[in-house]
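Let's turn to chain A:
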Amino acid sequence: MSLFSFAKKTFRGGVHPFEHKEMTENLAFEIMPDPPTVIVPLSQHIGKQATPIVKKGSVVSLGSVVAEPQGFVSIPIHSPVSGKVMNIHREPNTSGYPKDAIIIQTDTTIEGSEKFEPLNYETISGEAIRERVRIAGLVGQGGAAFPTFIKLSPPDGKKIDYVILNGCECEPYLTRDYRLMLEKSEDVVVGLNLIMKAVGVENGIIGIEDNKPEAIEKLKGVATRFKNIKVEVLETKYPQGAEKMLIRACVGREVPPGKLPMDAGVIVQNIGTATAIYDAVVKGEPQLYAALTVTGKGINSPKNLMVKVGTPLQEVLDYCGGVKEEAVKVIVGGPMMGIAQFDFSAPVMKATSGIVVLTKEEVNEHPETPCLKCGKCIEACPINLVPTKLSRYSQLERYEDAEDLNITSCMECGTCTFTCPANIPLVQWIRLGKQKVIELQKEKKTA
Partner candidate 1 sequence: MKKQVTLWQDYFKGIWEINPAFKQILGTCPTLAVTATVENGIAMALATTFVLTFSSFIISLMRKLIPSQVRIASYIVVIATFVTIVDLVMKAQFPELSKSLGPFIPLIVVNCIILGRAEAFASKNGPLRSVLDALGNGTGFLIALVALSAIRELFGSRSVLGLQILPDTFEPMIVMILPAGAFITYGLLLGFSNTLAERKKRIAQEELVRKYKPVQKAGSEEIISQEA
Partner candidate 2 sequence: MELTFWIALATMGGLGFVFAGALAIADKKLRVEENPLIGQVNDLLPGANCGGCGCAGCYDFSVQLVEGKKPVNGCPVGGEDTAKAIAELLGLEAGASVKIVPRILCKGGNKEAVKKMTNYYGPLSCKTMHIVAGGDKLCTYGCLGGGDCVEACPFNAMIMGENGLPIVIEEICTGCGICVKACPRDIIEMHPIDREVFVFCKNHDDPKTSKAVCDVACVGCGICARKSDGGIEMVDFLGVINYDKLDPEKIPFEKCSTGAITRISKN
Partner candidate 3 sequence: MKTAIHMIATLLIIGAISGGLLSGISNWADPLIAMNKQKATEEAIFLVQPEGKSYEHLNAPGVEIYKVFDGSNKPIGYSLAYEGNGFQGKIRVMVGLSSDLNKIVSMEVLEQVETPGLGTKVTESHYKDQFKNLVTVPSLNWVKEGTAPKENEVIAITGATISSKAVVAIINDGMTKLRKLQQGGKL
C-alpha cells in the first residue's frame, strides 16, 4: 500500500473504506420545500450559544435575525422561514443531547424576507468580507462548525501563506461537496478568492481526491481565470479531508500537536463554506439552507438536497421516500465521523453535510474480541498515535498514561476502529479518555 502511495500527494496512514458515492454522485441538488415547522437550535456552532431576541408568539420573516451572538466566538441565527415563534425550548439535537432551540411554525402568508445588500466581489475589501460573513452567521461546513469569520481573522503576527479549499470529501457515501463543485464551480472558486482576500493571502489551493475527475476538470477550467489559484489532485484515502492531512498533502507542512493550521501558515476552508461565502457576499443571503446528501442503502431514494436549516430529520427522510425496514443506523454526517441518531425530530443544522441510512450489511460489524496487538490501528492512524493503548488506558481509567501517549492529539477520524480486526470501539474509548484528560488538565491549571 504505502509502496505505491508516494506517487501521489498524500499523508502517512489512513484507510480505504468502500466509497459508495455512486448512489448520489450523478444526482443534481433538489431544493426541498419548507417544512411545516422548523426547530432552529441556538447553538449551531462551537462557542457560546446565541441569545434569542424573539419571544413566544413573535412573528418572524424569512431571513430575519432571531438570535444575537453572545461573546466573540458566536454568531447570529436567522430565521429560515417566515412564520410564528411557537416556543423557545430544549429540543432534541443531532448531537444526541437536547439543546435550546426556537421553534417556528411556517406561515407562507407572511410576506417579505430580509437580505443583505449584494456586494461586488471584485472591489470589496477584506474587512467588509469578514463583517458580512459574521453577520450572515456562517459556520465551517467541515463538521466542527467553527464560526467562519473567526477563521478569516488570523491574529496579528500569524503569517498565513496559503488558503486551502477542502474538496476531498473523503467521507464515504457523501457527495455534497462533489455536487457543489460541479454545479457551483464558479461560486466555489470565487468563494475561495473572497477568502484569500479576507485573509490577505496570495496562494489558494483546491485539494481534490483523484476519484472526482469531473470536478477536477471543471474547477481547473474555472481556476484558470484567477491567478494564484491552483487545483491539487490528491490520493483517494480516508481521512484525506482532515485539515492536518490535507495541509500535509498539499503543501508538505505539519501542524504541531495542539496547534491550529494557522500556526503552520495555512487556513483550510470547506467547499460548502466557500459557496456560502459567495452567497452571503455576492447574493447577500444569510445561511438559511444546508446542502446535504441523503444516502445509504437504507433510504428509499437517495438525493442531494438543499434543506432549510431547522428542518426535522423525519421530514427530510420522508421527502427521500422514507427509511427502509432493514435500516439499522441513521447517521448525521458521514459514516466515519457522523453521529447516530435516535430521535428524528432533531433538526438539520447549518453544518449538517449528510444523512446516511445504513443497513446491517453496510455496517459490517463483527463481535468484539480482545486486542490482538496486530498494529493495524497504528499503521492506519494518520496522527501516528497508538490507538489500542489509548483505548485500553481510557478503559482502565489510567488517564495520565493516556496523556503521555498524546491522547489529546486524536481527531477521532475513526480509521482505527474502521480497520480494527478485533472490532474494538477504539474511538469511543479514546473520545472518553480525551475528555477526561482535558478535564484533568484544566483542573491542574486551576489548582
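The working rule: a residue touches a chain if its C-beta (ideal position, glycine included) is under 8 Å from a C-beta of that chain, and two chains touch if they have at least 3 such contacts; residues count from 1.
How these were chosen: all candidates are chains of the complex that A comes from, given by their letters.
Only a predicted model underlies this, so the values are computations on that prediction, with no experimental measurement involved.
Trainee: In the complex, what candidate makes contact with chain A, out of 1, 2 or 3?
Mentor: 2
Trainee: Quick check on the complex: what are the chain A residues that touch candidate 2?
Mentor: The touching residues are 89-90, 95-98, 339-340, 342-343, 365, 395, 425, 428-429, 431-432, 435.
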